[in-house]
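Pasting a structure below so you can have a look.
Only one protein chain is missing from this complex, and each of the others stays in its spot.
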Amino acid sequence: MGYGMDEADLKALCAESPVHRWLALDIEKAPRGVALHTQLDDRLAQAETGQTAHGGIVATLLDTAATFALIAESGHDWTTVDLRIDYLRPTPLRRVTVVGEVVRLGRRIGRASSALTDQDGKLCAVAIGTFVPVDEP
Amino acid sequence: MGYGMDEADLKALCAESPVHRWLALDIEKAPRGVALHTQLDDRLAQAETGQTAHGGIVATLLDTAATFALIAESGHDWTTVDLRIDYLRPTPLRRVTVVGEVVRLGRRIGRASSALTDQDGKLCAVAIGTFVPVDEP
Amino acid sequence: MGYGMDEADLKALCAESPVHRWLALDIEKAPRGVALHTQLDDRLAQAETGQTAHGGIVATLLDTAATFALIAESGHDWTTVDLRIDYLRPTPLRRVTVVGEVVRLGRRIGRASSALTDQDGKLCAVAIGTFVPVDEP
Partner (left out) sequence: MGYGMDEADLKALCAESPVHRWLALDIEKAPRGVALHTQLDDRLAQAETGQTAHGGIVATLLDTAATFALIAESGHDWTTVDLRIDYLRPTPLRRVTVVGEVVRLGRRIGRASSALTDQDGKLCAVAIGTFVPVDEP
């Protein structure tokens, strides 16, 4: 409280990346972090005929949610040091929610996790990563 | 030998995903796997003003190279079970090479690693993951 | 239910490993998995003068709890394919609890996570891993 970032600033920061705009990410604050919402479409398919998102797109969503959880809670920017993604079931090309949560917020090191669920609330993929604060220029 | 996939088939399979076409991936066979080449551009930026690729794009390239290493060596398709990415330095929005290599090719489980280097040969990110064969429909 | 393993069988299986006996592990069933309890002592120190457990001992506890979560829920044995450990704070040489939970139980692949808390309920380390069923001889 008082140390975090408000939702309007989060939305502005999130919209700065062309990748986030391409994915039409909508971000909001959530307990200990953020929730992202987006509608996945054919551009993001694993294969032509499939109805499943590319694993790299899933990784992008999970990385973004985890990073923004730390930003939301700390009030400053972070960069990913490493990330593990577990793909639990195929992610359908439909509306998905990606929740990011801070696991531990340190001064030099932050940890955050994220979880992607589909429209039916099924857990499709989870991630956990290590992050460091972005040095101001 | 005799069990792998030839380069023309790899190129065709790689081009099936709209994500790979969006990233303009060029794939070729390499020892124990594949090499991907692409020119990263402003669409893939981490932030508006930066000259650095989004971490999710780096993850997409590393996942794709590792998966195709297993495809190239085994001759059949694989899907990612889990993946760890280590970001070693920012990936510039320039020409990059992503080498994927099989670590261990089993019947039920495959392991592959990948490494992204920039135009100057600097190592920007590495990954290692676990994969399973895609069941034929 | 009906497919899991009962607590007496879990205790017997856990006691089969000399490593588990050396760590004096006490195992019990818990929601979606198991809980391990043990008293860490000087034999397990990171360094002579420290009061902190060696990271490898923490890894051993987290691996064991995650593996036994899958055993408890499935009723058969599993082996670790890969594991990620996040060390959040030093683990004191005192009484600790390690909870293992199934994330997703498949026929060919299982995923489980684990969390180590100290006597004061502080979260010291977490892990997530991928596992495969052990083939019966």
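We just call them A, B and C in the order they show up, numbering each chain from 1.
Just so we're on the same page, a contact is a pair of C-beta atoms (placed from the backbone, for glycine too) under 8 Å apart; a residue touches a chain by one contact, two chains touch by 3 or more.
Keep in mind it's a predicted model, so treat the numbers as computed, not measured.
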Among C:K29, C:R84 or C:R111, residue touching the chain not depicted: C:R84
Interface residues of subunit C (partner: the chain not displayed): 16-19, 22, 42-48, 54-57, 59-61, 63-64, 67, 79-87
Residues of subunit A in contact with the chain not shown: 81-82, 84, 108-109, 130, 132
Footprint left on subunit B by the chain that the document does not show: 84, 86, 88-89, 103-104, 111, 123, 126, 128, 130
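FYI, only the chains that are shown with their structure count from here on.
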Label of the chain whose CA centroid is most distant from the centroid of subunit C: B
Subunit B-subunit C separation of Cα centroids, rounded to whole Å: 33
Geometric centre distance via CA averages, subunit B-subunit A, whole Å: 21
Sites on subunit B at which at least two other chains make contact: 81-82, 84
